[in-house]
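We show some of the complex, not the whole, and keep each chain where it was.
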Amino acid sequence: MKEFDLTTLGSTMLCLSTEVGVPLMGSDHLRVDIAGSESNLGIALAGLGKRVAWLSKVARTPLGERIVSRIRAGGVDVSRVAWSREGRNELMWVEAGMGENRTNVVYDRAGAAIESIRIEDVDLATVEASEYFHFSGITPALSGSCRDTLLEVIKRARRTGVKVSCDVNYRSKLWTPDQAQAVLSEMIADLDLLFLGEGDLRTLWGRNGEAIEELRALQQEFRIEKVILTRGREGAAAYFGDSVMHEHAFAGEVVSPIGAGDAFAAGVLASLLDGEADECLKRGCAMAALARESRSDYVLSGAERLAHKMLPDSGKQISR
Amino acid sequence: MKEFDLTTLGSTMLCLSTEVGVPLMGSDHLRVDIAGSESNLGIALAGLGKRVAWLSKVARTPLGERIVSRIRAGGVDVSRVAWSREGRNELMWVEAGMGENRTNVVYDRAGAAIESIRIEDVDLATVEASEYFHFSGITPALSGSCRDTLLEVIKRARRTGVKVSCDVNYRSKLWTPDQAQAVLSEMIADLDLLFLGEGDLRTLWGRNGEAIEELRALQQEFRIEKVILTRGREGAAAYFGDSVMHEHAFAGEVVSPIGAGDAFAAGVLASLLDGEADECLKRGCAMAALARESRSDYVLSGAERLAHKMLPDSGKQISR
Amino acid sequence: MKEFDLTTLGSTMLCLSTEVGVPLMGSDHLRVDIAGSESNLGIALAGLGKRVAWLSKVARTPLGERIVSRIRAGGVDVSRVAWSREGRNELMWVEAGMGENRTNVVYDRAGAAIESIRIEDVDLATVEASEYFHFSGITPALSGSCRDTLLEVIKRARRTGVKVSCDVNYRSKLWTPDQAQAVLSEMIADLDLLFLGEGDLRTLWGRNGEAIEELRALQQEFRIEKVILTRGREGAAAYFGDSVMHEHAFAGEVVSPIGAGDAFAAGVLASLLDGEADECLKRGCAMAALARESRSDYVLSGAERLAHKMLPDSGKQISR
């Protein structure tokens, strides 16, 4: 058995959010948390009992230590993080909306230590000691160094038999669709596992037809073993090889919509690691629901909660 | 006129709850409150202008004093509580869900002072000086002493002409359906008033038929004057002697679902004490709605709120 | 160009509100904010880039300074406020309901400095230096001096070519419908712009027929250039001269319903000041939605938010 079930590499921001319905202009106290697609996934996966490592380049400030400590608290191995004396840590300011109302995110990313990451900053032994290497489409958008380094890590993973997984996660505030399409098309070719949202299919690859068919076409174009499409409140669909699967989203009120996609991916990956591919969309959708019901962007204590969520009578409101 | 409209006996926990959507794992601040089916009912009833006494056995610690002080603040007579130098006070940890989402309750009851309650700890003069004695099906589940003591109090109440009321409140984390059925069947025989939920009818007494008919059968089997069935969002039904009654639940968003049943019972009992049996289900449903709209498990300032709730135009959102 | 786009005169309260679902009886911490129909409108309008002045008479206490400072923070000119060494400042206590649940408002207005306002306390030069003078139907209900002073300001505004706008805002806790009808009928005659709610049309002027027709009749009876009817969740309608307009309300969850009408009026006035009358109902409805989504009674940072709200795809939940 390898040392880790999954290693991921990315950037995690300190996240400062207002109370629901209060803009930054009118707020005297902020809630402090962390936010990062890869660490969200890592914490959720560790909460499901998997062995996860998180790689990154973090500025050595109290803010950076806060970020890393929170990921460590979530049960993720952070001992291979590259600490930097240069650069800042990324911040994310959130004006939280109620339920389905708009949540406004203000990024403050400029000058982050991760922008200057090089392959020397990455502990490749950790990557090679993992079943999966996972990345998101956010990282290559942060800088040229990020893009080059990530590409090299992906290649190395593939060369050493590590399965590679990607969540597209297109961010319009970071790059244009054309830029994203060019870079990500190179990165996702021949992958083992790809997550993408319905909008990304259209925006990046111009696939405006019926979604399931377009997903199949994308899978074939890029020769990807497993492709999974997330469709928000409508659930998810997948092609694993030639078989298609569908799953409905779970009901529930939204506390915070951020992080649902990362939790979904964690649920899917946990199933695949357990050799239970048939159940993976359902577990993904259950995890996404837990993320939406949660104030944080990541799901804590996922194993017990996930088990309860997947019970037939999980609708009972009070568990006592 | 007797000194008290109602005396109740039970255990009240200190309740520590997270912010909505935040698990205990991720919470640095907890809201402190109290929770106990009988004190919830007592506070709600006192808020409707009734004279209520609460009996219990409480460990003499700052936590116990906090619990009793909060009940006293609610206008309930607590001067007959038995204070104990042994044992702990019960705790309840709540991971609060948003609206209809799951609220997870973690009990920390072991070693509570109430477990060793004996008949000498109960001020029977207070019971006898009351119109009603009320108990819940939670208390006999706490220990053998609790069960024996409660049974003796019920007998004494009946012998001295005090009306006896019970809310079944089956708690699956405390005992099995078989245990509960055996004990409660003895306790509810020949009662004046019985509250039970639809699930309890099925789980404890295996009455899986049409609910209203099963309620009637239960009433007859145990020779109970008034039986009231609560059906969650669908409202309530009752048999008072041979007459059947129905009432719809009130609409409204859920702030916290805990305590709705206790508030319902308080509304019903207030009506009965006022000699307005016809209105009792409606008042009960209105009180249940107030409890669901409230963060606390009990309803404060009920009289003014109840009056407003029962107005035809109570839907107006802002009262100004 | 005049110095101000709009000057308004009114009273602003210090507002103390509980957490959602917690009554004043059970609350140990209160959120402090301000609330006043005219300052709500002023702050929202300033946030849309307009030049606004707020006139009032305020008691010189730390509470009064808090109120004025908050309005100033919102970008409204408060330098012409009359400070008083006599009298108190008004308070408003709010027991906040969740979403559509009841929000209970307790006023503590007696003895306020504004009650003794006289025309000498009003900086008429500011009024005359404005495109619009705006008032609400709350101010004349506060005292005889308020009524007399306001009437004189309205007259002066009209005499010097300042457009006059009124939001009826009937408050049943301050005066009877008959009193309000008598006073307001005098004040609204020959106005340039009138906002009123569907209920006010019926309660004050007994116009119980089909709402749009009754609005037209009211417009003609009082010879008002533009009349706008707000219909809560159903949107708004208007007669501008002889043309009728309709607009649907925007969807969205309610964080706090207070202040929606004031934000609506700000949206309409901003449109009119921009010479874009056709869009004014839509902007008003968008602003009302922003107010309902906001914890405060007024809308901060309105320009960016309004622009986003009016986009066709504004439904996207997270803006990132």
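Letters A, B and C mark the chains as written, and numbering starts fresh at 1 in each.
Rule of thumb we're sticking to: a residue touches a chain if its C-beta (ideal position, glycine included) is under 8 Å from a C-beta of that chain, and two chains touch if they have at least 3 such contacts.
Treat the numbers as computed from the prediction; the structure is a model and nothing was measured.
Shown chains number 3; the total number of identical copies in the complete complex of this file is 6.
Rule of thumb we're sticking to: only the chains that are shown with their structure count from here on.
As for how the two copies subunit B and subunit C face one another, under half of their interface residue numbers coincide. Think of subunit A turning onto subunit C: fitted on CA atoms, that turn is 120 degrees, to the nearest 5.
Here the CA centre of subunit B is 45 Å from the CA centre of subunit C. The set of subunit C residues that touch two or more partner chains is empty. Residue ranges on subunit C touching subunit A, taken from their complex, read 252-256, 293-296, 300-301, 308, 314, 316-320.
Contact residues of subunit C toward subunit B in the complex are 19-23, 25-26, 97-105, 107, 171-173, 257-258.
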